[in-house]
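The complex appears here minus one protein chain, its other protein chains still in place.
Moving on, here comes subunit A:
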Amino acid sequence: MAAPQRAHSVTAPQVGPVCSPRSVAAHAKGAIKPMESTFTQFNLVDKTKKLNWVALLANAEFFFNDAQNEQIAENLRERVRYLTEKGEEVEMLFVCEPEWLERLFPEEAKKLRRPAVALLCPDQSWMTFMRIRLDRVIEVKLPNMSAEEVAVSTQQVPKFPPPANWTAPYKPYAWGWWERFML
């Protein structure tokens, strides 16, 4: 099957085709918003606050270009909604090729395809849950560091094309949904 196009991001809204002749309840039609527009607005955690971070490491395509793992976007959105409802700061971060990777975890770094990405959060129990879900990730700890320090990246996420063997009956999420979690 030919590689699909990506879903349009909210910055480039798609103008839908003309309505099909089928009887569609007015309320239902279009009520499902594009994924990219349904993230709750949020404030990322204070950049200078020292926290004990947990990181899950894998390669960038695992996190951002795999049909199986589009669920990560759902997990993050769910947690953003939950924290925002409770009036708490959002403390999940993505870092591509973190500066600390080779320096602090040279052994783990050797086991990673590159570019590598870290998903970071100080909530150990949520990260344990994410690790059960993802399984193919390495967990490391970064105690007493600020968001500023853990978020130092040495490379940008490459503009990979959508996976060639895409089997889903829908388009992949728009490239870059993860950027809202990068400092």
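Note that in this section contacts are C-beta pairs under 8 Å (C-beta built on N, C-alpha and C of every residue); 3 or more make two chains touch, one makes a residue touch a chain; residues count from 1.
Following the convention adopted for this analysis, contacts and distances are computed from a predicted model.
**Student:** Name the omitted chain as UniProt records it, choosing among "GPI transamidase component GPI16", "EKC/KEOPS complex subunit BUD32", "magnesium-protoporphyrin IX monomethyl ester (oxidative) cyclase" or "Proteasome subunit beta".
**Tutor:** Not shown, but named in UniProt as "magnesium-protoporphyrin IX monomethyl ester (oxidative) cyclase".
**Student:** When the complex is taken as a whole, what residues of subunit A touch the one chain not shown?
**Tutor:** Subunit A touches the chain not shown through residues 7, 16-17, 19-20, 22-35, 57-59, 62, 67-68, 70-71, 74-75, 78, 81-82, 111-113, 116, 124-126, 128-129, 132-138, 167-171.
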